[in-house]
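The structure that follows is given in the form of structure tokens.
Missing here is one protein chain; the remaining ones are kept as they sit in the complex.
On to chain A.
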Amino acid sequence: MAARGHVQDPNDRRLRPIYDYLDNGNNKMAIQQADKLLKKHKDLHCAKVLKAIGLQRTGKQDEAFTLAQEVATLEPTDDNSLQALTILYREMHRPELVTKLYEAAVKKVPLSEEYHSHLFMAYARVGEYKKMQQAGMALYKIVPKNPYYFWSVMSLVMQAISAQDEKLAQTMYLPLAERMVEKMVREEKIEAEAEVQLYFMILERLGKCVEALDVIRGPLGEKLTSELQSRENKCMMLYQRLQRWPECNSLAHKLLLKNPDDWQFYPCYFDSLFHLMDDSWTPPEEGEHCVEGSVHYTVAEVVRFVEERIKGEDSKESRPLRGPYLARLELIHRLREKGCPEESQLGEPLELMLQFFGKFGDKPCCITDLKLYLHLLSPDQHIQFINRLGEAVPLGEGGEEGFAFPEDTKALQRHLCVCQLSRALGLHHALDTDGKLRLITELKAHYHHGLQFGKTSLKTELQFSDMYCLMAAHVYIDLWKENGDENMVLQCLGLLQEGLSHSPSNAQFKLLLLLLYCHLGAFEPVVDLYSSLDAKHVQHDTIGYLLTRYAESLGQFAAASQSCNFSLRFFHSNQKDTSEYIIQAYKYGAFEKIPEFIALRSRLNQSLHFAQVRTERMLLDLFLEADIVLSLEESVKAMGLSPEEDDIPWDSIRDNRDLTVFTSWDPKDRHLTEEHRRLSLEEESVWLRIRSLTLRLLASLALLGHTPSQQNSEMANENGVGDKSSILSSLLSQLDQTLQTAAQIAEKHTQYPFLGPPSTRLAPALSSGSCQCQVAALQLSVHLQELETLGLEILNKCKGDLLEMKDSRLKTWPSLLEIHVFFVETVCIVFWMASYCAKVLRPLKASLQKKKKKKKDTNTALPAVVCGFQEFTGSLQELLAQALEHIKGQETGMTALKLASFTLEGHTQEEGSFIKAAMDKVQSSYLRSLQEVGDLLKKRAETLKNLKI
């Protein structure tokens, strides 16, 4: 028998079909097959685990777990069981159990390289750095391979990185790691590039730059070959940290000689010059200037160096590189900052920029480059600059409207660049209304004319003239914002829709359309626009705010849930994903990536947007379903919501929003500033705090509503209730405080650039009275009557038409839509409050009635509180009826609105049809929002009937 064992393990053959079933997703058959096998072979543990996998995958988590633990307690050492359990635990999201498994296995088989290595990786998955360090050394002792030794070293570095106490990192973990590496260096055992990298990482973190420099420049540094220019880049970084300006300077100009286009070394080069000048550095009397070679320590030398690079480009046959030309402008900028008169030696910025335009004006990035240096021009040069640029653009004969058009795409790009530059200089903004309208006409003419160049381009390619269209849209927005003329925004929508029809993959068109529809309160078209942007992974975090800011507040609840889900799905997968790659980085020795992956994980976990979608998703679920589908209490429990728990990392929250996703050529004074960013984050955080406190208050309300049923446990329950109500009051006072902060923020009326971050719902939430009413509802102490008047006030603010047609002009009132949503949200909260009151009052009334019967005194009136409550629910009913009536009126009014009467003078038929389509979208979206709001109110009105006591 024993002799047969090594031929082929018969268990492998027996288990094979179960594996196959599991692989094919046939979990039921896998379970059956496992049962069959277990009948014959009771001790075939692996079969049990495989069955558990089948159970886990069919939703029977508890059974699966019990079965797995049966095997785990036996501390298996066969490969099959271990691997199967590892898979199972991973699917259960219990990676810590894998460590237990292999801890037991290595105890039983202490010399197994494989199990020790699995143990190391299991620790890596849960971030047990100290144990990783030990496991790595244990491995190295069994099999003295370098990677194992360095796994252990890296785990020390990770302990240093994750240490709360920086002193511990600097005095214990890192020095220990350093000594471990030094031992290998002394014994000449360093083999791989990764080992040198790790050594460098340790020295760098210890601030031992001199030692690090020796390593990099010494024989060990020769191993750094994978990454291009790795040694040079590291040296440069170290010279800068050590403030060795001569070396910095010398290395930078050597690297620039090699590649005069590598931008990162120009700033190093210029910086080092100014430091050398400040230090009055002079070269040694004999020998090399420094270890890197000669040093340029005067402005004259640096100017000459840059001029020579430019000459080199000028005389080249092949296309010139932009680097040296831009470096000249950068040098002027820096010399001017420093107040150096030598600036003039380089030439007049206006002429140099004209020259740059002459060489690179036909490249789309010309504007990106030049806008960095526009401040070198004096304001009185602006017009001259634009005029002279214009002379350098070859245009054909003037057409009908007096516009001359470019004859090829290069000329088009040049003309476009001049338009972009004039906008960036503020010349567009300086125009009056008529001037702006003429500008729009001109830009549109160029846009339409330029379409001919892209007739044959693929659907995925952009049109050459798309940017004209975008710029015309920006001018429309300027006019809209200045004059409040809503016709401008409708024409803008029409133009962008037209642009999108010619260039279906232009993301900027889609983004701007999306933003404009949101500003108009029409969320319906946004859903398709966003999905056609095809946002991927991190983009859910960086641009997801565009969706989640508006969906719910504009009353499109279904879309709001969906947008939250997109983002949540991404965030949840991130946790699992990153640990897998941390392990891979260990395996491949990419040590410098490990802290980076961990930083990525926390950046995502601490994301502002993540916290927002988490909170809003739960609030939405409650608003839409609590006490309609499930009771509030059941809903709260199903969500695992606990009032005590604050899951938002307030102190380390990360604003990952990409607030520059919109292309803009606005002049500098209209750019998004750091101050805007700070204010926007502050506002978002306060609004998030209000929402999260509201959510936790609702959770505590729900649990408070769970009244004790057993008389004998009264004491215990009293304590319980006591705790709960103290949480409630603590949350209420926090909410109160937050609302005060919120009021201060709202008073600032911060205006962000139109293409910058959207304002939060905070200001309208306060001005509509919604916040105040919700707090009043949550504060039981407030008289019920007050609630009603406050609620009525919000409803009154809903009055007015969402969409109006006056003098053949359309006017939208998106803010009204927002107030409708606040009304609904508030009704939900007031309703839950009332239902809590009902729960308290019902037994009271019952007992009174009993007493009444005993006394046979039919004249005793009900206590005022009960009457008051009945009065209150009655008027709440009345309020909802009014609200529903109002929404119905809105719907009828809007359906009857004949958009066709909207006049479209001065537009071609095609333009008109695009504008008309955009208006239809707004109207349809409003109707949908009203319908969703109305539906929810109807459901609430229905359940209100249950509140009789």
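The definition used in the following text is that a residue touches a chain if its C-beta (ideal position, glycine included) is under 8 Å from a C-beta of that chain, and two chains touch if they have at least 3 such contacts; residues count from 1.
Assume contacts and distances are computed from a predicted model.
> For the chain that's not shown, choose its UniProt protein name out of "N-alpha-acetyltransferase 20", "Thioredoxin domain-containing protein 16 isoform X3", "Calcineurin subunit B type 1-like" or "AP-1 complex subunit gamma".
When "N-alpha-acetyltransferase 20", "Thioredoxin domain-containing protein 16 isoform X3", "Calcineurin subunit B type 1-like" or "AP-1 complex subunit gamma" are compared with UniProt, the left-out chain turns out to be "N-alpha-acetyltransferase 20".
> Touching the absent chain in the whole complex: find that residue among A:291, A:538, A:844 or A:917.
A:538
> Quick one: which of A:9, A:78 or A:261 touches the chain that's been left out?
Counting the whole complex, the residue in contact with the absent chain is A:261.
> Among A:24, A:162, A:452 or A:573, single out the residue that touches the unshown chain.
Only one of A:24, A:162, A:452 or A:573 touches the chain omitted from view, namely A:573.
> Looking at the full complex, which residue from A:600, A:681 or A:838 touches the chain that isn't shown here?
A:600
> Among A:158, A:256 or A:326, choose the residue that contacts the chain missing from this document, as touch is defined above.
Considering the complete complex, A:326 is the one touching the chain left out.
> Counting contacts across the full complex, list the positions on chain A that touch the omitted chain.
The list for chain A reads 225-228, 230, 233, 261-264, 319, 321-323, 326, 330, 363-365, 368-369, 371-372, 462, 507, 534, 536-539, 541-543, 570, 573-574, 577-578, 580-582, 584-585, 587-588, 590, 592-593, 596-597, 599-600, 603, 656, 658, 661.
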